[in-house]
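Let's turn to chain A:
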Amino acid sequence: MEPGKVAQIFKNGLVLQNPTLVLLLGMCSTLAVTTSLKNAVCMGLSTTAVLLCSNLVISLLRHWIPKQIRIACYVVVVASFVTIVDLLLQAYLPALSESLGIFIPLIVVNCIILARAEAFASKHTPGYAAMDGLAMGLGFTASLSILGVVRELLGSGTLWGVSVLGEGFQPMLLVVAPCGGFIVLGCVIAAAQWARSLAERRGKT
Partner candidate 1 sequence: MSGKKPPLRDSLRFYGKLVLILFGITAVSALLMALVNGLTQDRIASLAEDRRQAAMSAVMPGENVIFSQVPFDPGTVLDMQVAYEGGILRGYCVQLTADGFGGPITLMVGVDGGSKVTGVKILDHNETAGVGTRVDNSAYLSAYRGRSAGSGADAVSGATVTSRAVERGVDAALEAVARFEREGGMSVEEGEV
Partner candidate 2 sequence: MLHGFYGGVHPADRKKTTSKVKIAAMERPPARVVLPLCGQDGESGEPLVKAGDKVSLGQLLCPATPRFAAVHASVSGTVAAIEPCLQSWGGKALSIVLENDGKDAPARPAWTPASRRDAPQDLTPGEIVDIVRQAGIAGMGGGAFPAYLKLHSAIGRVDALLLNGAECEPYLTADERLMEERPEAVIGGTRLLMRCLALDRAVIGVEGNKYAAVAALRKQLPLRGGDVEVRTLRARYPQGSEKQLIQKLTGRRVPTGKLPADAGCVVFNVATAAAVYDAVYDAVPLTRRVVTVAGSAVAEPKNLLVPLGTPLEDLIREAGGWCAPPDRVLAGGPMMGAAQFDLSTPVTKGTSAVLGLVAAEIKPANRPEGPCLRCGRCIEACPMGLEPVYLHLYADHGRVRELAGLHIMDCTECGACAYGCPARIRLVHSIRSGKQQLRSLQEKNRGEGGAG
């Protein structure tokens, strides 16, 4: 593997094509689980695991799967990994599994995974595909974490369950309510766009 290409893959996953902030994929879990940092990180890592494995497997199978049934095949592969992650979480991290609820099985339909399967894994060798899965997953985790930090801090006054803003702080419940999810995500994406345009302008002059 060329290091340059790997670096590019990671740059894409984490920044340039960040799945949440740039590609705008996987919105459901993004919004639903970022009420706390812990949930966000766990969801991010679970997704990363699934993404990594499914990218790897799909890349391995890419020559074997006929076009007509590729979606069905991808879906089965992804769903199996999701189930495995789900079972493992249930067995070893029951509390987290509780709070992520239905969104763990829904990783299956997280658009990121199928999008990467289609756009990357089915066209690259397993090594790169795995790297891409990892990079995208980490990018997803990173942006989920940003959201998680903002929402948990404002909405509960805590971080990773620990009270940090002091006694006087009154948490804003609506930030952790659905509406807050949308609005905070909007603001974070706007901030990302702003940063990008700033960087572009810097680059020009």
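Per the selection procedure, all candidates are chains of the complex that A comes from, given by their letters.
Everything below uses one rule, namely that contacts are C-beta pairs under 8 Å (C-beta built on N, C-alpha and C of every residue); 3 or more make two chains touch, one makes a residue touch a chain; residues count from 1.
The shown structure was predicted, so the numbers you read here are calculated from the model rather than taken from an experiment.
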Exercise. Touching chain A in this complex is which of the candidates 1 or 2?
Worked result: 1
Problem set entry | Residues on chain A engaged by candidate 1 in the complex (per definition of touch) | 61, 64-66, 68-69, 72-73, 76-77, 79-80, 83-84, 87-88, 90-92, 94, 155-156, 171, 173, 176
